[in-house]
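Structure provided below as structure tokens; questions to follow.
Missing here is one protein chain; the remaining ones are kept as they sit in the complex.
Just so it is clear, A, B and C label the chains in written order, and each chain counts residues from 1 on its own.
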Amino acid sequence: MTPPPTPVSVAAPGRDRGPVPGTTRADWQSDQEVRWCPGCGDYSILAAFQFALPDMGVRREDVVVVGGIGCAARFPYYVDSYGLHGIHGRAPAIATGIALANPDLSVFVVGGDGDLLSIGGNHLLHALRRNVDLTILLFNNRIYGLTKGQYSPTSEQGKVTKSSPRGSEDAPLHPLSVALGADATFVARTHDMDRAHMVETFRRAHAHRGAAFVEVLQNCNVFNDGAYAEITSKSAREEMVIPLRQGEPIRFGPDGSRGVVLDPDVGAVVVDVADVAEDALLVHDETRDDPGIAFALSRLAPNPDAPTPMGVFRAVERPVYGIATSPGPPPGRDALGALLHSGSTWTVG
Amino acid sequence: MTPPPTPVSVAAPGRDRGPVPGTTRADWQSDQEVRWCPGCGDYSILAAFQFALPDMGVRREDVVVVGGIGCAARFPYYVDSYGLHGIHGRAPAIATGIALANPDLSVFVVGGDGDLLSIGGNHLLHALRRNVDLTILLFNNRIYGLTKGQYSPTSEQGKVTKSSPRGSEDAPLHPLSVALGADATFVARTHDMDRAHMVETFRRAHAHRGAAFVEVLQNCNVFNDGAYAEITSKSAREEMVIPLRQGEPIRFGPDGSRGVVLDPDVGAVVVDVADVAEDALLVHDETRDDPGIAFALSRLAPNPDAPTPMGVFRAVERPVYGIATSPGPPPGRDALGALLHSGSTWTVG
Amino acid sequence: MLDDTDVTVGGSGGKPSEEVTGVVIRLAGDSGDGMQLTGNQFTAVSALAGNALSTLPDFPAEIRAPAGTLPGVSAFQVHIAGHEVTTPGDAADVLVAMNPAALRAELPKVVPGGTVVLNTDAFGERDLRKAGYDVDPRDTGDLEGFEVVEVPMTSLTVTAVKELGVKSRDAERSKNFFALGLLCWMYHRDPEGVRSWIRDRFNGKDQVLAANLTAFEVGLNFGETTELIPVTRVVPPVVREPGTYRSISGNTALSWGLIAAGQLAELPLFLGSYPITPASDILHELSRHPGMGVRTFQAEDEIAACTAAIGAAFAGDLAVTTTSGPGLALKAEAIGLAVSLELPLVVVDIQRGGPSTGLPTKTEQADLLQAMFGRHGESPVPVVAASRPSDCFDAAVEAARIALAYRTPVILLSDGYLANSAEPWRLPAVESLPDLRVGFATEPNHTAPDGTPEFWPYLRDPDTLARPWAVPGTPGLEHRIGGIEKADGSGDISYDPANHQRMTELRAAKVAGIAGTVPPVEVQGDAEDPEVLVVGWGSTWGAITDAVERVRAGGRRVAHVHLRHLNPFPPNLGEVLADAPRVLVPEMNLGQLALLLRSTFLVDARPVNKVAGQPFTAAELVVELEKILD
Partner (left out) sequence: MLDDTDVTVGGSGGKPSEEVTGVVIRLAGDSGDGMQLTGNQFTAVSALAGNALSTLPDFPAEIRAPAGTLPGVSAFQVHIAGHEVTTPGDAADVLVAMNPAALRAELPKVVPGGTVVLNTDAFGERDLRKAGYDVDPRDTGDLEGFEVVEVPMTSLTVTAVKELGVKSRDAERSKNFFALGLLCWMYHRDPEGVRSWIRDRFNGKDQVLAANLTAFEVGLNFGETTELIPVTRVVPPVVREPGTYRSISGNTALSWGLIAAGQLAELPLFLGSYPITPASDILHELSRHPGMGVRTFQAEDEIAACTAAIGAAFAGDLAVTTTSGPGLALKAEAIGLAVSLELPLVVVDIQRGGPSTGLPTKTEQADLLQAMFGRHGESPVPVVAASRPSDCFDAAVEAARIALAYRTPVILLSDGYLANSAEPWRLPAVESLPDLRVGFATEPNHTAPDGTPEFWPYLRDPDTLARPWAVPGTPGLEHRIGGIEKADGSGDISYDPANHQRMTELRAAKVAGIAGTVPPVEVQGDAEDPEVLVVGWGSTWGAITDAVERVRAGGRRVAHVHLRHLNPFPPNLGEVLADAPRVLVPEMNLGQLALLLRSTFLVDARPVNKVAGQPFTAAELVVELEKILD
């Protein structure tokens, strides 16, 4: 194997730049006016992201945020780093090119449920299975926001929208199940009403080497207001959020009265702890190599009207895509001459 | 809800056509020369398909086979029914249009691992989650055949091909895991060395209402010969094929000496039956609503060098896409006049 | 501009009023202020009042950019008149500005001496700063030369509405209905029509309904009582052909044209689409009409939308796919498949500003060459364009006619301006609409050497060169088609060089042959001996028509040809061009039709280009015409 590439260029910045300077949230706020609707959940996610960045130990110049098209995908404009606002659905592929070209960068992908699961579903799938070194944030508002309110691939069946006046017939995709179906190495869920949880989730996702996938439940107050109200509102959380904590039995509810077990006849199910032996509870382990149990957890609460696991579902190590086959730097004209003259040649004169 | 559409047209064939005439394999063989390489596994799949059709109770004129591009995707030419050889990756979408336009048809999609999981992965995902009434056969030879041997999205990591001289770095997708990640309602696996199993699997897939997905392990003897030799050869099968039988504990091997259990610390695992209580074995149930356990089974043997489940992983009922929102027939000019004059109008003169 | 001011003829609420032949009104506010709704409703009541009219919605790409800022300004312009109008007007006679940003962005579009109605409640210091004003423009010379009417719309509305127990935030939202009331009073619109529309529209949302109705009444009453507006204006109804009329936008007309085509062809209509501005409204409209035999399929992307439509066409539906430029680019390969399969397919492109994401909510005509050539290989596709909102109906029927009769994809071009602007439309008699029925094949059409009857999917109709359309479900016609080159006639895969040459030529000849069923172009204006011929296509129709008339009124000889068919061209176009000493081609692109005319006819067609996301004004074209005539 050839050595990993150094990001070579005639004018590449030197790589030995000393310790990473400390930053604050303000350092990550760009000068561009934020143009989401007042009250949009995207604001709080942006804030959490900008709060999380100083903790990630990265330089501003080494961060690249890539978006496709959609309200969520406007994200890159608002982060004071390098950014690319691409075309609808293609952000994971664009980001793959960036990450391969320069593995020293921290590359984030931000997109909506339409961007990353409808037109861009395949790129997402392949970025995840390849384990490209990306942090992918899917803002799931279960609607097409920017195009003014059609149902999305995560909308619930029967949803009445501009394009489904009689109710949508499509069964929704569940982002985490799709990601685990692609054997994604880091899979997590958080939501726009809990800044601390977002900050911690973003930090961990970034720290993961390889493709990290985070579903962020997001409220679109204009076209799908209250989609997650039954879960994410402060008052509902105790009953409705199942926190996933590494190494701990999965429990939630008042006094941890409820929990999750793996029933070989059914799958992962929520139970009253009182009804089962306490040690029957599933112990959460992000690091299981087999994604089967993480997948089972992803099937809890297919709609946001039942207790919903929040946190890191899976975090396993696999080789990061592109490292093993990294090319060397371009060796220059002499090597080119050698290539041209390699193999069968003949000389005249 | 309006009633389901009748396939209306000025010259539509009458729908009351009496009992379905019996057919034999020969009735399903088209006059087109079959142009696969001698020895290709596609031949035996074609034969099994043509053997299965007479059992499906369908008329020749009601069958439509749709392919994308690839060796596998040439399939439509060889079946004497209606057929469409489309463009690379788009067969599931083309077929969706056909199935929606005429729900009386039996629409099959045939494609390779490149066609249906690389360029066409997203269309596959969405056809499955919508539960379009299709029977989708993915011939997985873990290689790009028609373009002469590049690695495919199901090729094993490290595979040396024309486009990966140093070994492919991509982790493979597992077709059944992807399908279950999309909550597919019918998911099965069979292989090109076992005609009886193929025939039965195709028959069941066709009988399923909604999207049926079948992975057919297929040998490409030119570019990836022996990919499944460790599993599918007659001599290996007893040790390496895990037959899935509805309602029965999952066992295989000489005298059923091995079996599968669901281990909450790991996932689905193969055990020596002697080492566990017999009733600890996982009882196979295709009809579990939650895809979690079927998914766990799909993770057994991620590479074809370990015991591999064969048969129907999942078969559940969900509304067939497009039926509830079927339009009526076009009502004609008078209704058009009424539409034009509906709402606010004014009259001059 | 005020088209023409007539004598003072009477009064509204005791105020004097004058008759004008036409007026251009521009409403501007925040994206959240409901300017589009207000504008559309004012248009609707004006239509009912029998005025001629033309509208221009002009909104930003964000759902709601930050309140009070320039990027958030959403505007709506309407031209109402007592004579036929073809454009929304060069400039506004009246601007209603709901905040300083709206004033700042829109004032340049007001005629000198025009009226500017301001919502003074929104002129606080923060509001001014957000709009980039250092000083209140009312205190500078900025508004000099305009008639400024200052109205505290927000507070008047809130005061009245709060009495209903509505929260003041919600009450504030009704202020656009105040503006609507005021406008209705200023132009003598019948308030009853608006009232019943409000009742309908907000049916079930009692608080909102009551608030909006109240705001509307307060606006009306304010007009009656204020001294600020001394004179009201009457725009008389236009003299029109007898018939039943409705106000229609381009996208609705296009949707209805597709629905009509389904009835005329007696085929179910299948729409495969993926939402995209400014085409989404066609998906929305069509999804409301299952009773008309319409199925809409919201696909996972544009490629799936188009290929699903191809599948539906194979199965016997009238198949349609709708999109805008980026989506048309994505469908390129699939359209090529439809060319090769020779199946009917209508591909609708509502053009918007490009390249790439460009200006998604703005208009442009820069996809013509993509429509012509945006596929690999020799892949000819007929191209048809609509020229005004109501014409979208006819253009859709024509596109479907060609697609069905010739078994070919057809690209139908509209644009963001046509899509959203509206005009009165005289409803066609349904009996007068063409018969689009084409029979499906039902029998074998060929005999094998051994005498058995066979079905050959590529045996062509000798007139149209169309191949037979045999749909799955038809016994005895089982056959296979695909994108690989096929043998002329039998349709079997063929790599034979001579066959490929023949099939390539046949596909081209089939499309070229459509010209035989295309009516010759009609020359408007001075058909004989023009000094200059203006050739246009698409939504420039209005501005060109108006400009040509103005220049002709000045005594010059100008001809105008407007193309519905861009591929193939109408049969007599070459002659018409050859007869003109100069040819001018105004387009909202860098000269795409001009390029086609130049290469096809070797005439020196000179482009006049505007690529600004905005339609031409007639005034701009008058300048260009005068330049070339100098």
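Note that contacts are C-beta pairs under 8 Å (C-beta built on N, C-alpha and C of every residue); 3 or more make two chains touch, one makes a residue touch a chain.
If you're wondering where the values come from, they're calculated on a predicted model, not measured in any experiment.
Chemist: Consider the whole complex, including the chain that is not shown, and state which of C:A329, C:A422, C:A470 or C:L577 touches that chain.
Modeler: C:A329
Chemist: Out of A:H126, A:R237, A:R299 or A:R318, which is the one that touches the chain we can't see?
Modeler: Residue touching the chain left out of view: A:H126.
Chemist: Which residue from C:G311, C:G353, C:P382 or C:P570 sits in contact with the chain not drawn here?
Modeler: C:G353
Chemist: In terms of residues, what is the contact footprint of the unshown chain on chain B?
Modeler: For chain B, the residues touching the absent chain are 33-38, 69, 71, 85, 87-89, 118-119, 121, 144-148, 150-151, 153, 162-166, 168, 170, 222.
Chemist: Under the stated touch rule, tell me which residues of chain C contact the chain that is not displayed.
Modeler: Touch with the absent chain occurs at residues 60-61, 71, 324-326, 328-330, 332-333, 336-337, 339-341, 351, 353-360, 362, 364, 366-367, 369-370, 372-379, 482-485, 493, 495, 497-498, 500-501, 504-505, 507-508, 589-590, 595-596, 598-600, 602-604, 610-614.
Chemist: So which bits of chain A touch the chain we can't see?
Modeler: 2, 5, 7-13, 17, 30, 32, 59-64, 66-67, 69, 76-77, 80-87, 90, 93-102, 104-105, 122-123, 125-126, 322, 325-337, 339-341, 343-349
Methods note: only the chains that are shown with their structure count from here on.
Chemist: What's the distance between the Cα centroids of chain B and chain C, rounded to whole Å?
Modeler: That pair's centroid distance is 43 Å.
Chemist: When the C-alpha atoms of chain A and chain C are each averaged to a single point, how far apart are the two points in Å?
Modeler: A distance of 39 Å separates the two centres.
Chemist: Residues of chain A that touch two or more other chains: which are they?
Modeler: 118-119, 121, 153, 166, 170
Chemist: At least two other chains touched by the same residue of chain C: list those residues.
Modeler: 290, 300-301
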